[in-house]
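Shown here: the complex without one of its protein chains, the others still in place.
Order of writing sets the labels: A and B. Residues in every chain begin at 1.
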Amino acid sequence: MTQNALEIRNMNKAFGANSVLRGIDLDLPAGQITVLMGANGAGKSTLVKIMCGVQAADRGSMLLDGQAYAPDTPHAALRAGIVTVHQSINDGVVTDLDVASNLMLDRIAAGSGLFLRGAKLRAEAREIAKAVGLVATMTQPVALLSLADRQLVAIARALSHDPKILILDEPTSSLSDAEAQRLFTLLEGLRAKGVAILYISHRMSDIRRLADSILCMRDGVISGSFTQVPLDYSGAVRAMLGHEMTEVDITIPARGAPVLELSDLRLRAQSRPFDLTLHANEVVAVVGLVGSGKAQLANTLYGVARPVSGTMRLDGQSYTPKSPAQAIASKVFMAARDRRSNAVIPDFDIGRNFTLPFTRRHSGFADLISRKSEKTLAARMISEMGVKCQSHTDPILSLSGGNQQKVMVGRWMAEEARLLILDEPFQGVDIQARRDIGARIRAQSAGRATLVLVTELDEALEVADRIVVICEGSLKSDRPNREIDVASIMAEVADSPTEAVIERQGA
Amino acid sequence: MISRRILMMTAGAFAFTPSLALAQDAPAPFDNPGDVTVALVRYLSTGDFFQSYLAGVEAQAAALGVNLRVFDSRQDAALQADMVDQAIALGVDGIIIQHGLTESMQDAAQRAVDAGIKVVAFDVNVENAAVPQIEQSDRDLARLALEQAITDNGEAFMAGYVYVPGIAPLDRRDETWREFKARYEGINEVSQFGTLDNPIANSVANQARAVFSANPGIEVVFAPYNEFAKGVMIAAQEAGVADNINIYSADISTADIAMMREPNSPWAATAATNPAVVGEVSVRALALLLAGEDPGEQVVVPPTLITRDMLNDGNITNMEELGEKIPAFLHADVALADWIALPSR
């Protein structure tokens, strides 16, 4: 029985009405690598932020080596022995400084004495670098290092604090295979030294290599905990993506003429080309994890990105949009993912957020906007989408996330589309809003093709006529949404053979 | 930096007929002037005044037959000091320091003197007894303009005054204005204003208009800097009080001449020194020093009074014509010697 380095009990955190963590219990045993899996918005990053002192929990307790632990600043967490290597590597290094200064940055920042003693500093830094196998000149600016070496610098810096607990957030997302292997060796060394490691990742290959146990998070709760060797990887994916039998009945309508035809489309240089045809009347869901190529597909269709190769045809005509404006001119609309940065105009009221893409429709002589026409549309969309608000002149930010999302989706429902793309339309919305939005998408789908890109299978099952799985930049399967074998689709999403239970290597 | 234009305000000259001097009996080193090199190290260079000053330096240097090298630090005090060192390293015979900061120029000038180089300084005090100062007399400038104001308007009038403290030449002119106010108790200064906000004339016009509406009785405005005067004149015309007001100022340019000569122009007179003359005097003073003669510790270039009537009577439209019609403006009777040839006119 290993000792727990950190114990979290009944942790809760809410942002306004939005409950992000709902009674999290979590143990990090010393000398073990615990993998934390969770889709976007599951609450992982909030959990990490609380552990490393960036945010405070609303309720709950943490015990570090049996002592109560409640860091009020990142620095306090660091002193207590909890260090974090963030996903974005450049968050962990100062690119303009040299390697030695980076490695010793926390010491320098803590400020003992007025002057920096260069030679002594570099000698100490060299020791630290050696410990992580970083081969670099101490006086080299970090900006000149490769991503992997930068990450090693960030990790080495973390290690210079003698951590009890090391948290790594998707550390391999920008590393090559060889670089990742070097990182794994390093982590295994730390595990042997008794460090408790929390490893956040979606990459099944990493997880298979490293995990001693797996925790899955979903909607702010721990939805699965796997500690028995051999680990049940498929079960973990299922717990992460979740699946409650949906109450939504899907009646697949008669398929219309082909609207969008993709052939030999290659999204990334290394990915396999694929074909996909979307027809009028149908709603197709593309399911894939973060980094599966979902976003790339959406961006390519919407003129934000270009395909590496292959052809796209819309209603039989060659379709090569160079900008969203051109896509819109071809009647291809997209409600973008991550509404706060990609969709919401925070200074605008609800009505103006609705009318943004089609202001021309509401303007007449000298391009003057008709407030009356705008108001009429806003009122119609508010009632159609079921937006809960006082008036269309309310600021958009006064709405809840779900209602904001209704506006963002409704914006594109105001005009007839040939192809409507909805990239993560259910992100950060509550279950009721999700059902409402799904119902609207289906209710208006006649005549156009609709493509919904989601991470969670549930969402696909609720809204789609057809479900397509995307992985590694290419389509993996395509099946109608009836009598779906959830387990097999989950396995495809996680890119692992069904029912395969694989021994952890080298443990 | 507009304040620079103020630094340059000018003085005038007394009537003088250029004497035709002969260079053959010039003292050493001017018996062989082609071997003499002088350097002009400038702090300020942009603007009409500095162009004209440079032209004067060039003309006098050519008349003497000496070589001239021009160093332009473009308002960089440290660079100007480096340039003096460069001139020393080049082995020039004499240096003219044109403007600059006392702090940076003092040591540089001393190094040049130590190297056996003769130095004169224009409008910068290098605090060195071996370095003669070329100066315009700001007090004379103000005095000439104000005496004309008394002549035109009597000893009692309601006055506006344009002044921005902290600018050395304006401060010196201000001393003269105070003396006049003390001497003539009838001068009633009802408003003092002024700004160096760029463009100055525009900003001063905005102020002056407010002043005219607050003080409708103003008869005389003393604006001892031509940009100030221009602004006051614009305001007087806009406020419709041009007929009731006389403006007295300092400095002059072609554009100023045009404004003074406009019908019903309120700009009555200005006192000015010709910057080209100051440039010539600078070179002559340096030449005297090089020849072992003493130009004196201070070489003051006297100003000339230019009135609206003088301009109209002579039908003068630009600076060249001003020099032709008012010879006093074209030459200053200072730092002269028989062996120094004057620039040909």
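Methods note: a contact is a pair of C-beta atoms (placed from the backbone, for glycine too) under 8 Å apart; a residue touches a chain by one contact, two chains touch by 3 or more.
Definition applied: contacts and distances are computed from a predicted model.
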Listed names "Thiolase domain-containing protein", "Ferrous iron transport protein A", "Aliphatic amidase expression-regulating protein" or "ABC transporter permease", with the criterion being the UniProt name of the chain not displayed: "ABC transporter permease"
Contact list for the unshown chain, restricted to visible chains: A, B
Omitted-chain contact residue, chosen from B:G154, B:G186, B:P216 or B:G314: B:P216
Residue touching the undisplayed chain, where the options are B:A255, B:A291 or B:A337: B:A255
Residues in chain A touching the chain absent from view: 302, 304, 323-325, 327-329, 334, 336, 341-348, 352, 356-357, 359-360, 362-363, 366-369, 395, 411
Residue numbers in chain B that touch the chain omitted from display: 2, 45-48, 50-51, 164, 191-203, 205-207, 209-211, 213-214, 216, 230, 234, 237-240, 253-255, 257-259, 317-320
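As a convention for this text, only the chains that are shown with their structure count from here on.
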Distance between chain centroids, defined by C-alpha means - chain A, chain B (Å): 72
